[in-house]
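Would you mind keeping the following structure in view while I ask a few things?
Complex shown without one protein chain; remaining protein chains in place.
In order of appearance the chains are A and B, and numbering begins at 1 in each one.
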Amino acid sequence: MSVQAPNPTSVDVRAPDPMLPRQFRIVETRLDTRDTVTLALDPVDGVRLEHRAGQFTMLHAFGVGEVPISICGDPTAPGPLLHTIRDVGAVTHALVTAAPGTTVGVRGPFGTGWEVADGMGGDVVIVTGGIGLAPLRPAILQVVSRRSEYGRVVLLYGARSPEDILFAEDMASWAADHDIVVEVTVDYGPPSWTGRVGLVTSLVARAGFDPLNSLALVCGPEVMMRYAATALVDRGVAAERIRLSMERNMKCGVGLCGHCQLREVFLCVDGPVLDYARLGPLMDIREL
Amino acid sequence: MRTLAEYLPEHPFFADLGPEAMELIVGCAQNVHFRDGELLFRAGEQADTFYVIRRGRVALDIHDPQRGTLVIASPGEGEVVGWSWLVPPYRWMFDARAATSVSAVALDGACLRGKCDRDPVLGYALMQRVAQVMLERLQDARLRLLDVYGSGS
Partner (left out) sequence: MPSGVVLDVQDLQVLVDSLHSRGYRVLGPTLREGALVLAEVRTLDDLPRGTGDTQAPGSYRTRDRGDEALFGFAATAQSAKPVLFPPDELLWTGTRTDPADVTAQQTRDAGTVALLGIRGCDLAAIGIQDTILAGRAAIDVHYAERRSAAFLIAVTCGTPAGTCFCASMGTGPKPGAGADLTLTELIDDAGHRFLVEPGTPEGAEVLADVPGAQAMAADLAAAAAVVSDATAAMGRHLPTDGLRDLLYASAESPHWDDVAERCLACTNCTAVCPTCFCTSVEDVSDLSGDVDERHRVWDSCFSMEYSRLHGGAVRTSTGARYRQWVTHKLASWTDQFGMSGCVGCGRCITWCPAAIDLTAEVGALRDEAAHRGAEPRAAGDGPDPRLLAIPTPPEL
């Protein structure tokens, strides 16, 4: 077996430091749901952050810490860098409650993207729930911008209750103006809710798309993604044509800290978007 | 306007049942309509009807004194409401309310049960279909129990 010999001459000490954040300023904070906010960020140095749909950044709240957050804006459109953040801990709380004008640190972009253009010439089916819609929004905007190059486009979205539905206006616009079939369901609702009640994975069986000519994009809680992927496979979609965005604890975002490993996969470098043919066996193993 | 005999075999629930079975079932069926907000049945009432939804959506409600009324299922077009007619004690578990205006086919439970008693082949075929609906609903309900979108997830 080969042993890697130390080779100091191959180490580039002038390499950029991936742990040093760039400074961005919050230009707008928009309240999406009772615990979710979308931040619009502008770079202090004026240099735009180029990224691909599905990638994430490490956002830094000064003095508190960093969290990985998916970028939810259109990669091709001008304008501020957008992130949708849910208040679940100290860092996200600091980001969600920060006033416009506050400087936050940004490292990235990191990870693999959805590459939804691989679905051109066929149908696209998107299965998502909760805040999982945020990392998919850039991919949907990509489809919208080249709508005629795709066949049927179906968006299946689930939320806990009607007041937790994210991007309701966007979804309405996609349905009304861009020939996207949008089906929304909730876990439960008040009597005024006349829409669907049930888990989003139940919608896969009867959704209108051709399983043999589709690209499926799935994002949400891991349990939801597992059952959505199974439902898609049951419909006849090939596992290689189903893409999931996986989540694990992340500290560095660049494959150095080790935290985000899913067996041999570094989710920050080899993912977070991976196909189900590779992920399926890994997701079957408990506590992997 | 198609007759029940023409429409029912095309409904997903009755797919592939065969003409003899369908004739028996149509004998227990009639068209019904509900206005938006009208009750189909109340929890606790005698369950003697099986509804096959043609158009619209039915909301199944539970009332919790602290949280109010919650919709916990919403079968719509192409789906069915109620299986309590098939299993003792033949009593509804939830309120069912038309969430929109609803057109449905109502099947008399006692009539259907009688025909199933006399024709086990028909009975088994209906049981299989009801079991399929129950399995999907149960799986859905179990996963929703996890509250995957809750703040802990």
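The rule we apply is simple: a contact is a pair of C-beta atoms (placed from the backbone, for glycine too) under 8 Å apart; a residue touches a chain by one contact, two chains touch by 3 or more.
Note that this is a predicted model, so its numbers are computed, not measured.
Undergrad: Can you say which of B:Leu39, B:Ala110 or B:Leu135 touches the chain missing from this structure?
TA: Answering carefully, the residue with contact to the hidden chain is B:Leu135.
Undergrad: To test your reading of the contact rule: which positions on chain A touch the chain that is missing from view?
TA: 1-8, 10-13, 15-21, 23, 25, 60, 62-66, 88-89, 98-99, 101-103, 105, 223, 226-227, 230, 234, 247-249, 251-252, 254-259, 261, 263-264, 266, 269, 280-282, 284-288
The rule is short, and it goes like this: only the chains that are shown with their structure count from here on.
Undergrad: Touching residues of chain A toward chain B in the complex: what are they?
TA: Those in contact with chain B are residues 35, 88, 129-130, 158-160, 164, 187-191, 193-199, 201-202, 206, 220-221, 223-224, 227.
Undergrad: Which residues of chain B touch chain A in their complex?
TA: 57, 59-61, 68-74, 76, 78, 97, 99-100, 136, 139-140, 143-144, 146-151, 153
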